[in-house]
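The other protein chains are all here in position, but one chain of the complex has been omitted.
So that you can tell them apart, the chains are marked A, B, C, D and E in the order they are listed, and the count of residues begins at 1 in each.
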Amino acid sequence: MPKIIHIITPIITKGVRSLDDVAPLTGSNLEFRHSILDKGPSSIESEYDEALSVPDTIVKAIEAEQNGADAIIIDCMGDPGIKPVREVVSIPVLGPAETSMHVAAMLGQKFSVVTVLDSVVPIFRNLACLYGVSEKLASIRSINMPVLEIEKQLDKTQEMLVAASLKAVQEDGADGIILGCTGFLGCADKITAHLKSEGIDVPVIDPIPLTVMTAYALATVGLAHSKKTYTPPRKKLIVGY
Amino acid sequence: MPKIIHIITPIITKGVRSLDDVAPLTGSNLEFRHSILDKGPSSIESEYDEALSVPDTIVKAIEAEQNGADAIIIDCMGDPGIKPVREVVSIPVLGPAETSMHVAAMLGQKFSVVTVLDSVVPIFRNLACLYGVSEKLASIRSINMPVLEIEKQLDKTQEMLVAASLKAVQEDGADGIILGCTGFLGCADKITAHLKSEGIDVPVIDPIPLTVMTAYALATVGLAHSKKTYTPPRKKLIVGY
Amino acid sequence: MPKIIHIITPIITKGVRSLDDVAPLTGSNLEFRHSILDKGPSSIESEYDEALSVPDTIVKAIEAEQNGADAIIIDCMGDPGIKPVREVVSIPVLGPAETSMHVAAMLGQKFSVVTVLDSVVPIFRNLACLYGVSEKLASIRSINMPVLEIEKQLDKTQEMLVAASLKAVQEDGADGIILGCTGFLGCADKITAHLKSEGIDVPVIDPIPLTVMTAYALATVGLAHSKKTYTPPRKKLIVGY
Amino acid sequence: MPKIIHIITPIITKGVRSLDDVAPLTGSNLEFRHSILDKGPSSIESEYDEALSVPDTIVKAIEAEQNGADAIIIDCMGDPGIKPVREVVSIPVLGPAETSMHVAAMLGQKFSVVTVLDSVVPIFRNLACLYGVSEKLASIRSINMPVLEIEKQLDKTQEMLVAASLKAVQEDGADGIILGCTGFLGCADKITAHLKSEGIDVPVIDPIPLTVMTAYALATVGLAHSKKTYTPPRKKLIVGY
Amino acid sequence: MPKIIHIITPIITKGVRSLDDVAPLTGSNLEFRHSILDKGPSSIESEYDEALSVPDTIVKAIEAEQNGADAIIIDCMGDPGIKPVREVVSIPVLGPAETSMHVAAMLGQKFSVVTVLDSVVPIFRNLACLYGVSEKLASIRSINMPVLEIEKQLDKTQEMLVAASLKAVQEDGADGIILGCTGFLGCADKITAHLKSEGIDVPVIDPIPLTVMTAYALATVGLAHSKKTYTPPRKKLIVGY
Partner (left out) sequence: MPKIIHIITPIITKGVRSLDDVAPLTGSNLEFRHSILDKGPSSIESEYDEALSVPDTIVKAIEAEQNGADAIIIDCMGDPGIKPVREVVSIPVLGPAETSMHVAAMLGQKFSVVTVLDSVVPIFRNLACLYGVSEKLASIRSINMPVLEIEKQLDKTQEMLVAASLKAVQEDGADGIILGCTGFLGCADKITAHLKSEGIDVPVIDPIPLTVMTAYALATVGLAHSKKTYTPPRKKLIVGY
């Protein structure tokens, strides 16, 4: 039986993510499902946006597990809601930032994140700290491109990602690059090629495919998050949710 | 003119907090205001509870600033919403966990947190990490007492806090204690007295009074959070909030 | 086309590892190959044993890549030779210790390693340091069972692993367990079951299956180790190898 | 009754500090007292200067407590004598470096210190380490201005502080600035204004007012340093002091 | 020509240290000189004692260099005055704590300090932090024996040192022991022998002989402390010294 990976894109904007994006990964053992939010922000570019994305992400995650998912991926590099969602479900819940940072740490000594806006730089620094990989973080560089502009300005985005990645390697000492927004899906190959043409052979991580395959790995070997740390919440009166 | 400290208790339960609790601190230069939530959990004992407390905490914080507050305190030791709230207001926003941890680090070499339930232990470990004081954290001990039971079982609570504090000092190497729930307000004196009777003279931090006075200090000298790190969110379509 | 995962068991002892051990993971997209060493130690229980396992491991790795492998796994929790092997091949090279430690860091806050002998405890401490996860390491506990005795005394081994895991969770603060020898393959289920019967629900990582699936994930998304860090060695005169 | 904050300026030079400097903070609840040294250096710009300032600072601190002070502030950014003074008195003893560093850590993610001379840069690095905030320290920059020249060259000093602060934010990643000499008292507003005119909105900490108000906060809530760590010295023969 | 090692015992008590203590190290290349203080404490057991030992230690160090010493050793495990003394002389200045901690870090993975009194435990923790070896520190244990009692109660002292060392190895994970008072000179052999009789073969560092030989090593190869970090103090008015 195939493993069902449920991707929650924690925004209300339709069309930003489609399952076509991960179709190349689908095989006889892997099936995808997808949700976006009914309530929440149209994109995530701040702690404020994240905060408003979490309550409905929790709802969608509970539904995903009830509908038979084997693992959940939160499709945003802020990994919003990853901790409360792990409390309310028993299947593995993966964030692309956490997964990419740990894999980058395995592929080299120091990674850099190249991301959308200055406003999310502090978020990545906090995540690196929480995930225990601060000493593996070379730098965080932003290209000042709002999330919902990426697709509209794809060529410019890719050029700027190449430039930021080059600086990360040459000035900041990175030996690996993490694309710091799941909206950059599909840009890794072009960046890798450009870096190689400059004689730089470092991994460029496209977070969603990597996270999907890592979720598949965990589901296959039967590992999930520690319930000692992610204890199911006690029942209590809650108003408004 | 007095400084106005606005306390947001990020739960829906009435009567847990009253301004009488901080009345002894009121002087000619200090005035208090208070909000509780319309939407959210009845108490906070998990990441899930925190997540559902944040959206309305943001609303109450914006209102507090509009109504002239000079500083905001989030009245929960999980410091829920501290980062998004700092993005949406310009006045200082203090969390009792962050304040207590930094002051404890100033008063000694290693502090312990004694708190309500095992389920919040991982939250404190994450906060110590984010606040940059992990190496000052001796231990986190819980007494297995739900938040809304504290007042009902006050004597038992205090006894267990004394016992946990003793172990923190004698077994974990702590030289200071942080009460790990704002619901423990008022318990510090008894614990201090008991520890002294055992020959142990260490500070026991009651977070809310300390955080109130620190907020007053920041408001008086005109310091607030860095807007480079807590950038105001970009305007965008948001549904449901 | 399936991904070919080549497992190198870096010892000379036949029969310790068979591809039956990973057969449950084989699917239409995954194929296994296996080597043991011609020169080297019969088991690995010290830095000395590791040192003597590396030269022939390098040879086997070069052959594996030449024969079309998509990823290589070094089947020993000391990850012997992982760095030089990454220099001489271009495909991903995974060690079970590195993989397990990073995944354990994703599944909880603090992991413990339960391993064979006191003599390998310093090796794990060094690896946690090099892999950047020292602050996620709760403890390393040994059961004083030589590698080649595991299979002969399997029941005793499992009992001692359960006891050590319990202590790791209850005394050392672990919220996840890594089996610290690839010879423990297959013991995780029993330990998990026993811990659950004591009310402890934490992940118990069986390193080889996890590492196999992680190798498959990397091979599928096309990621390999940074050649900036693992530079191919310069050609030079070498005698004796 | 007002809280009495006793400021010890640990040098022999008259006129560098006057209580007028903190007069704006005086209210019905706050009263100031002041000492300078009889024996010691004319300014503090090295470990050597610090060492010679400590013995008489201890004397002045004991006198301050005997005369009814509620808290003591050591008016030098090297925090000279802070540890022995805490051993010999029971009231809170605050250093402006320690206080500023912990508050800066609360106001953002990374702070820089802009100070007088290269010779004190190693001192700040040591203090950040001891206070447990090394990972929050972005950089230390000096303007090469001797302490006793500050007032004589105030305009030049302020210009150079602005330039150093700009570099700290733009090149070193700081999101907050600490003025690294208590002789810079009063310069923060001008720097803040200049940075804002360049679009940079970060807190600039003037250490003495902040430390005064923090001392007031601690005195009000009844917290002092841990006597477990700052044990009163055993009585013994001492010659020359 | 022999290297001249000047030992400054930073207390006023005569007879605690004699050059006979290091006589076994004297060879054709090594000559010893010795000073005690004219002003200062009779022993060092607190930050307060240290503070009062520093001014005259500086005087004795300047004299030692002027009289041709090739290196200076400060004969106290608090390393009092090590930083200001390095500013005022150009020859190497070694502290037994710093030297022992770095050598212990070379001889194993984790060392413990066994020392005289609880009151100096925080001092060692600070030194380990400043010297950059905190992660190598397993524990600090005290035997509650005042410095000037050691010689009077030598048998009891040695017994308690053995007991504390055993606990450090067996309970705290130490693989090396540092004797945490230079007054323990000569006790290492007995402790080593006792530990070996219990099957524990770990190095026990007697700080003064090790520091003497390290000073000899530095003097022989012509290395001294960085004058970039230990800048000579600027000339200025100083009263009372």
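Assume a contact is a pair of C-beta atoms (placed from the backbone, for glycine too) under 8 Å apart; a residue touches a chain by one contact, two chains touch by 3 or more.
Computed from a prediction, not measured in an experiment: that's the story for all the values here.
**Student:** Can you list the shown chains that the hidden chain touches?
**Tutor:** Result: the unshown chain touches A, C, D, E.
**Student:** Identify the residue among E:P10, E:P55, E:G81 or E:P203 that touches the chain left out of the display.
**Tutor:** E:P203
**Student:** May I ask which residue of E:I36, E:V54, E:V89 or E:V103 touches the chain that does not appear here?
**Tutor:** E:V103
**Student:** For the chain left off this view, which of C:S43, C:S139, C:S165 or C:T220 is in contact with it?
**Tutor:** Checking each option in C:S43, C:S139, C:S165 or C:T220, the one touching the absent chain turns out to be C:S43.
**Student:** For chain A, enumerate the residues touching the unshown chain of the complex.
**Tutor:** So the residues of chain A touching the missing chain come out as 109, 135, 175.
**Student:** Can you name the residues of chain D that touch the chain not displayed here?
**Tutor:** Residues 122, 125-126, 134 of chain D touch the chain absent from view.
**Student:** Touching the absent chain: which residues on chain E qualify?
**Tutor:** Touch with the absent chain occurs at residues 25, 27-29, 92, 94, 98-99, 102-103, 105-109, 131-133, 135-136, 169, 175-176, 200-203, 205-206, 209-210, 213-214, 216-218, 220-221, 223-230.
Simple rule for what comes next: only the chains that are shown with their structure count from here on.
**Student:** Quick check for you: after a Cα superposition of chain A on chain E, what is the rotation angle, between 0 and 180°, in steps of 5?
**Tutor:** Angle of rotation between the two copies: 180 degrees.
**Student:** If you average the CA atoms of chain B and of chain E, how far apart do the two points sit, in angstrom?
**Tutor:** For chain B versus chain E, the centre distance works out to 43 Å.
**Student:** Take the average of all CA coordinates in chain B, do the same for chain D, and state the distance between these two points in whole angstrom.
**Tutor:** Centre separation, chain B to chain D: 27 Å.
**Student:** Would you give the residues of chain C that are in contact with at least 2 other chains, written as numbers and ranges?
**Tutor:** Those would be 109, 135, 175.
**Student:** Between the chains shown, work out who touches whom and classify the graph as line, ring, star, complete or other.
**Tutor:** Shape of the chain contacts: other, as it matches none of the listed patterns.
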